[in-house]
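All protein chains but one are shown at their positions in the complex.
By letter and in written order, the chains are A and B; residue numbering begins at 1 in each of them.
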Amino acid sequence: MSEANPTVELKLPIIENMELVATQTSEVVSKHMDLSEEKTSEISMALIEACINAFEHSETKSEIYIHFIISDERLTIKVIDKGKGFDTSNVKIPNIEKKLKSNERKRGWGILLIKELMDSVDFESSTDGTTLTMVKNKINNE
Amino acid sequence: MSKIIGTEEKGGVVIISTEGYLNKDLAIAVMEEATKYIDNGTTNILINLSKSNIVNSIGASIIIELIEKLQEVNGSLSFCELPSIIEKTFKIMGLTKYCDTYENQEAALEQLT
Partner (left out) sequence: MSGYIGQFSYLTKLSTLTKKLEFIRQQTGFESLGVAYYTKKTFLKHIGGLEFIAPQPIQRDIGLEDLFELSINKFNKLGFNETLKNNKNFKVILKNLYLDEEPIGYIFLKTERELQTNSENKTESILYLAEHFDGFINSKHSEYKSKQQSRILSNKLLEIESLIDLTEIIYNQNDNIEGLFENILFTFISTLNASSGMIVLKDEKSGFFNVISIFNIPEQDSSRKIIRASKGILKELNTNMTSVLVEEVKKYELLKFAEKNSLVGPLISENDLRGAIIIANKESISGINRYTKEDLRLFDSLTKKVSLAYENIKLIDSLKNSTKLVDNIMSSITTGIIKIDVLGEIEYVNDSAEKVFGFNTEEVLHNHYMAIFIENNDLISLIEKIETDPKVVYENNFKIKDLNSEDREINLTLSPVFDENNEFSGLVLAFEDLSNVNKIKSTFKKYVSENIVDELLNTEQSLELGGGKNKVCMLFCDIRGFTAMSERMNPEDVVSLLNNYFQAMIDVVFENNGTLDKIIGDELMVLYGVPIESENDPQKAVNTAKEMFVKLEEFNRNNSSKGYPEIKVGIGINYGEVISGNIGSDRQMNYTVIGDNVNLAARLCSHAKPGQIVISKSVFESLDDKSGFKSMNPIELKGKSKKVQNWIFDAKN
């Protein structure tokens, strides 16, 4: 944890479409870091999905937290909810059929999208909440 | 916030244009609008997303249902003027296999009518 990296912290109320507030911030941060248009929109998309997931996990809590950590090599975004958490070993790429049986038709896509659009994704979940950490590198590694 | 800005019919193709965030509400609105036409026999629907800049997976999955609905009547769903991030998202979710995308409305109509 380097103190040297500037961090932007957002507290986002759990209201429908609030994720757009987060994307506004991510766009500005992204431009500040001179990230390309393409990367900027990928970050926004991933962030939308992460927020929607966090909203779902939050249950009775009323806000989620987003941290944008700016470094020379990358933008790290942490999306934190204070819900009751889930079993991270069970996060699989969507199996829509099983999920479609309920009205939760959206489930599962979010994580797939985040994994495809960002350079790395990590989860930490406990009974106090869940933190999703995703990273977009400034330079392409592949 | 986001809405359908217009619906028109040209040569048997129904064009629905949207504006703003293609979220669950907007997608449902599109679905309902499209259903009206499908029930009346329309089989070709074109969605113009030029004024929509972003989508979420819930909206996209409702669009998938629209594709299925159209396939049931042997119809098809097409898109034009897809912002690249929306196209990317659709690709990841696998739905681009099931519909055609066009650069702009004119090109789309040329093919579809």
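Here is the rule we go by: a contact is a pair of C-beta atoms (placed from the backbone, for glycine too) under 8 Å apart; a residue touches a chain by one contact, two chains touch by 3 or more.
Because the structure is predicted, anything quoted here is derived from the model rather than measured.
Student: For the chain that's not shown, point to the residue among A:29, A:50, A:112 or A:132 touching it.
Tutor: Once the missing chain is taken into account, the touching residue is A:112.
Student: Could you tell me which of B:34, B:64, B:82 or B:108 touches the chain that is not displayed?
Tutor: B:64
Student: Of the residues B:55, B:93 or B:108, I need the one that contacts the missing chain.
Tutor: Of the candidates B:55, B:93 or B:108, B:93 is in touch with the missing chain.
Student: Could you pull out which residues of chain B are in touch with the chain that's been left out?
Tutor: 64, 67-68, 71, 74, 92-95, 97-98
Criterion: only the chains that are shown with their structure count from here on.
Student: Find the geometric centre of each of chain A and chain B from their Cα atoms only, then give the gap between the two centres in Å, rounded to an integer.
Tutor: The answer is 27 Å.
Student: What residues on chain B touch chain A, complex-wise?
Tutor: 1, 21, 23-24, 54-58, 60-62, 65, 83-85, 88-89, 92-93
Student: Give the list of chain A residues in touch with chain B in this complex.
Tutor: 16-17, 19-20, 23, 38, 41-42, 44-45, 48-49, 52, 96, 105-106, 109-110, 112-113, 116-117
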